[in-house]
Every structure is written in C-alpha cells, then in structure tokens.
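Omission of a single protein chain aside, the complex is shown with its protein chains in their original locations.
Here the chain labels run A, B and C in written order, and each chain numbers its own residues starting at 1.
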Amino acid sequence: MIVLVNLKAYPCDPVAVAEAAAAVAADTGVRIAVAPQAAHIAAVADVGVETWAQDVSPVEHGSHTGSTLAEAVADAGAVGTLINHSERRRKLADVDGSLRAAERAGLETVVCANNPRQVAAATALEPDAVAVEPPALIGTSRPVSQANPAFVTDSIEAAGAVGDVPVLCGAGISTGEDLAAAGDLGADGVLLASGVAKADDPRAALASLVDPVA
Amino acid sequence: MIVLVNLKAYPCDPVAVAEAAAAVAADTGVRIAVAPQAAHIAAVADVGVETWAQDVSPVEHGSHTGSTLAEAVADAGAVGTLINHSERRRKLADVDGSLRAAERAGLETVVCANNPRQVAAATALEPDAVAVEPPALIGTSRPVSQANPAFVTDSIEAAGAVGDVPVLCGAGISTGEDLAAAGDLGADGVLLASGVAKADDPRAALASLVDPVA
Amino acid sequence: MIVLVNLKAYPCDPVAVAEAAAAVAADTGVRIAVAPQAAHIAAVADVGVETWAQDVSPVEHGSHTGSTLAEAVADAGAVGTLINHSERRRKLADVDGSLRAAERAGLETVVCANNPRQVAAATALEPDAVAVEPPALIGTSRPVSQANPAFVTDSIEAAGAVGDVPVLCGAGISTGEDLAAAGDLGADGVLLASGVAKADDPRAALASLVDPVA
Partner (left out) sequence: MIVLVNLKAYPCDPVAVAEAAAAVAADTGVRIAVAPQAAHIAAVADVGVETWAQDVSPVEHGSHTGSTLAEAVADAGAVGTLINHSERRRKLADVDGSLRAAERAGLETVVCANNPRQVAAATALEPDAVAVEPPALIGTSRPVSQANPAFVTDSIEAAGAVGDVPVLCGAGISTGEDLAAAGDLGADGVLLASGVAKADDPRAALASLVDPVA
C-alpha cells in the first residue's frame, strides 16, 4: 500500500509536510510519498522523504521552454511522477510520451484516470501503476472508497482486463477508515491531497490515516 | 474494407471530391466516405456520398462557443467522425468524451493513434474502429502498408489484445497496390488524404485506388 | 449598433432563429447577425440572415484535420467571425493568426476579451471590432450594461487608448432596456446568446430587444 500525498498548489509548507510524512513513514513502515510543486522538489527530497513530481512533459532534452523535463525533476530528487491528473489532463499521445520520458529518467509512474474505461486505456500505455479518481469527489470529504466503492472495483477489473498493474484510488480520502476501505476493495494505494496538505497537524493526520495498515 | 478520404483543410473543391467518391462507390461497391471541414458537411452530404466529420468536441448541448457539437454535424448530414487524428490530438479524457458525444448523436467512430500502444489504449475506450498512422509517414508518398508493415500488424495485434474492433491504417496511401497491401496485412480499411484530395482527377485516383478490392 | 446572436452549442433550431433574426432585421433596419455551429452555417446563411462563425483556426490551407478553416466558413456563407470567445480562448499568437486568417478569407472580425486590459491587447492585434464580456455575468440574467457599467466604459476607454475600433459588450443582455443601456454607455453593439437562442419565441424576443434602437 502506497500513500501518495499530492501538495498541488496548496499554500502549505512543503518541507513541514515532508518532515511529517518522513516521520510517519519511519514510525509505521508504511510507504508514503510527497508530490510538491516542481520548484519545491529539491527542498522536499532533502528531508529524506520519498519525493514525486506532479507531472512531467512528453519531451526529451531540447528547446522546450517552460516544460517539466523528466531528467530535471529526477536530478532534483524525485523518484516518481504522476501523469494525467484530472487537473493536468494530457493528450492521449502525450500520456504515452510522458510515460516514456519518465521511464528514460528512471521515474516510477502513476497515470491517473477518471473512470474504468479510461483506467483500461491508461493501463494499455504500460505505466507502473494507475490511479482512478471520480472527478465529482475530488476535493470533497466524501471518500471514493465509501461513497462509490463500485467505481473502485470496476476500475480494478478494467485495469486487470488489459494488464497487470497496481491500481490506486483517490478523491475525498482523509481518514484511516477511508484507507482501510480502499484496501478492502482491492486498491494498492491511495492519492491524498487536501486531507493532509491542509491539516493543522499533518503528522497527526497522516499517522491517523495510515494506522489501519501500519 | 472502408476507404475514408480526409479532406483536412486542403484547397480542394469538397463537392467535386464528394461526387467522385459517390461515383466510384456506386461503380465498384466499395465503401468510400468523405470527411470535409465541418462547414462543408451539408454540401458534401447533399451529393449523396457517405459523409464523416473530422472531429467532434467532448461536449453536450450548452455554452460551448466554437465547439464542434456531435449533434450539429449529424444534423448537417455526417454519419461518422474521426477522433484524435494526429493533427487534432485530444486529451485522453476527451477522446472518451468525444466518443460518448458521437455515440449520443448516432455517429460511427474511428479513433486515430500513433503507435501500437496507443492503438490498444484507444481500443479500451470502445470506439467502433481504430486507425493507426505513423506520424513520420503522414503526408508522404511512402505508404505505411509497404514502408512499415510491422507497424500495421503490431497495431492489429495490440488492438486485438484489448478488444474486438476493426483496425484501419493510414499515411502515404495513394495507389491500389498500397490498399491491397493494407488488406493483406489484415487492415479493415484505410485513411487517405492528399492522394485523393490533391489529385488532378479525384475520380480516376479513387477508381485506381479501389480497383484491387472492387 | 450590431446585435450578434451566438447560438453556441444550444439545442435550438438554428434555422428558426435565423428566420426570426432575418425578419426582425428587415422589419426594423437593425443589423442582426447569427453565429451558429460551423456545420450549420450553410443552412443559416441560406435563410438570408447575416451569418457569422463562432471561431476560426489560425491556419492556412493544408494538413489541419479538425480545424475551422476561414475559407471554408466563408465558402459556406459566413461573412464574419468571433475570435477568442471566453468559451474558446486562444493563445495570444493564435488570436493574431486567426485574425489574419479571417482577413485573408474576407471575414469581418470581433475579438472577445474578459477585462479592459485584455480589450486593449485585443485592439493592438487590429481586429475590426472588440467585445468585452465579464466572465462572471455570462449566462446570467444580470446584464453587464446595468450590473457593471464601469466595466463597459473602462473597456471602451482601454480600446480607445490603443486604436480606433468599435467596442461591443455582452453577458446577461436580453431586453431592450439592456441594449439601450449598452448604447448609452458608448457600446457599438452587443453579443447575445441564451436570451434569444433559448427563447420560446425568438422573433418576439429579438423584436422586443431591438425596439429601443429600431
């Protein structure tokens, strides 16, 4: 079970969240990764927590001003990257291109998708894992694992019909109960964001969250 | 075998090409469709040829200025639509959305893709057919069916691993020999563009093209 | 004063709205244009009403599948086009490109913008006219000419500082009173959409609307 904390463009202190994540990961043995803004990757990785990018561009080295080069985020300390998050949807050909860019730079990959059909399509592009988030629940306090369990199990089934990849789920997950429910449905991990990034005490929030699987 | 003639934004007379296509289809019994600019769909459909859109937007009725509403192209006379052509690549979620929009409007669908992996992904989104065009050969006189036959057979195999859809191929196809080679590789149809749209005599070009399958 | 009726992707009958607009224009002498989906331009233009496109692509003739070629919409009967509507925002360089494409095809142009600063930028690109629509009021029943008159006068002033172009305004306009207020503020025309397109009786809605300027 991997817990991936996406800091988006939240007004949180990325280093403080990273320290909280590192401490809880060390305390519990649960795999926890933090995905900050690209400009914060170096500072977050310095804390010693597993660090991910939120996106990489489908480009190689070259004349690509304003891109997010996979090699650059890896160089700054990232070991994985989200691709095609619902807030950063990419063209079908560019999901493929970003996956190949990430592989080239040695980054682990999670491709996000919005429904079981898109999960199957994402699986066909051969990422390391896929993640499904129903758009209607993102940013809410209604956890997908409890509000729409069929969405998760249908996605796992859709991915399984095409390939053999771990399936994460996300949207509305903030408590240990939500996490346990996701695991019960067969998910291999969860995407989290506001539940931790906006918590008054991120360490306590994370500790409580991972408690059922620790 | 379907022959889909994409007029792109070429400076051809869409009605003249449509009349040529209608005549050759009637003469030979080969299924030939013409995909003009959206603004030309009504004029092309009036000729009596099978008419397709080049793209539809992933939207429903509503406040979508500048969109290509599936219902509007159907209303003008289109019976099918390309989606995700390499010159009109769409986001993964929008390929899904455009497919659902086309289904809603009763349009047949062909989703384009650039390589076997993307063909598999496109197939997972449940179109009526997929088409593979290697970007390097589009607009050339090097037919994919002869320049890169493995690209076609790999794509057919990749699609077959995910679903049961017809597979078209395109890029560089302009002669009957190219078409026959595509059929021999297992393709269920071809995408054509400049070979017909830019021909001095579109009817002769099409008649020669479909001769091997007529 | 021009009244530009944008049909967006609404589920209205474009020909019925066109006939209503043609009748009211003939009755009152007010300039009324209708902007349907590209696929409906030919049918709308056949009615004899002034017909506009909702958008054109910044391309010339060539390999541009799924584009909206300026020459194609002109060929189908359009005499003008919106560019950069807030539902179809274009890159700065592409607003320029679409303007040049429209000029090439002999189309009159209105570039839309969201605030006075963007109106000034749009004016610098040398369109035939600019239009300002505050995003917060689009699709509401709160007319910009009454809900935010300073927005209109500031936009007219911003345009005037850069060039000498007519300025239209839009958002929430549906009654003759709204139209008169726009004229009193110095606007040279209005953009309308749902107020006419969704009216039970488009002819009555338009007649009532233009009454103060007829």
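Here, a contact is a pair of C-beta atoms (placed from the backbone, for glycine too) under 8 Å apart; a residue touches a chain by one contact, two chains touch by 3 or more.
Worth saying up front: this structure is predicted, and the values here are computed from it rather than measured.
Judged over the whole assembly, touch between the missing chain and the shown ones holds for A, C. One of A:Gln54, A:Asn115 or A:Thr175 touches the chain omitted from the figure, and that residue is A:Gln54. Here the missing chain is touched by one residue of C:Thr51, C:Ser67, C:Gln118 or C:Ser194, and it is C:Gln118.
When the whole complex is considered, the residue among A:Ile2, A:Ala21 or A:Ala38 that touches the unshown chain is A:Ala38. Touch with the hidden chain on the side of chain C covers residues 84, 86, 89-96, 113-115, 117-118, 120-126, 158, 161-162. Contact between chain A and the unshown chain involves residues 6, 8-11, 36-43, 53-55, 57, 59-69, 71-73, 75-76, 78, 82, 85-88, 138-139, 193-194.
Keep this in mind: only the chains that are shown with their structure count from here on.
Both chain A and chain B are touched by no common chain. Shared residue numbers account for over half of those found at the interface formed by chain B and chain C, and the copies are therefore classed as meeting with the same residues. Mean C-alpha positions place chain A and chain B at a centre distance of 36 Å.
With centres defined as mean CA coordinates, chain C is found 43 Å away from chain A.
The distance from the centre of chain B to the centre of chain C, each centre being the mean of the chain's C-alpha atoms, comes to 33 Å.
Within chain C, not a single residue touches two or more of the remaining chains.
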